[in-house]
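Before anything else, here's the structure in question.
Missing here: one protein chain of the complex. Every other protein chain is in place.
Up next, subunit A:
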Amino acid sequence: MKLTKDQVKKVAKLANLPLSEAEEEESAEQLSKILDYIDQLEKVDTRGVEPTYNVTGNENVMREDEIGESLSAEDALKNASKTKDGFFVTKGVFESE
């Protein structure tokens, strides 16, 4: 299966990845190969096999509603590239809220 450049552009946009023209070409090629590889699975006969979403086989694993320790604000913000007044800082977003 060959991915079109438009499809690559769309996927890149959804993944928030800025791609150069050359990278788009390259990704189209690579992603197509990955899809071909995965397509081999289509050959397996899965009639009568229940879909699996989780490989652990666990069910209903839950915890009680109890408060534990959180990070200090200092630790939480330690790796942030920009902070201000205890907030993480990002480029302005006006779209909502």
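One rule holds for everything that comes next: a residue touches a chain if its C-beta (ideal position, glycine included) is under 8 Å from a C-beta of that chain, and two chains touch if they have at least 3 such contacts; residues count from 1.
Just so it is clear, contacts and distances are computed from a predicted model.
Its record in UniProt calls the unshown chain "Aspartyl/glutamyl-tRNA(Asn/Gln) amidotransferase subunit B", which is the match among "Ion-translocating oxidoreductase complex subunit C", "Monosaccharide ABC transporter ATP-binding protein (CUT2 family)", "Electron transfer flavoprotein subunit beta" or "Aspartyl/glutamyl-tRNA(Asn/Gln) amidotransferase subunit B". Within the whole complex, the absent chain has one touching residue among A:Ser20, A:Gln40 or A:Asn54, and that is A:Asn54. Residues of subunit A in contact with the chain left out of this view: 10, 14-16, 53-56, 58-73, 76-77, 82, 84-97.
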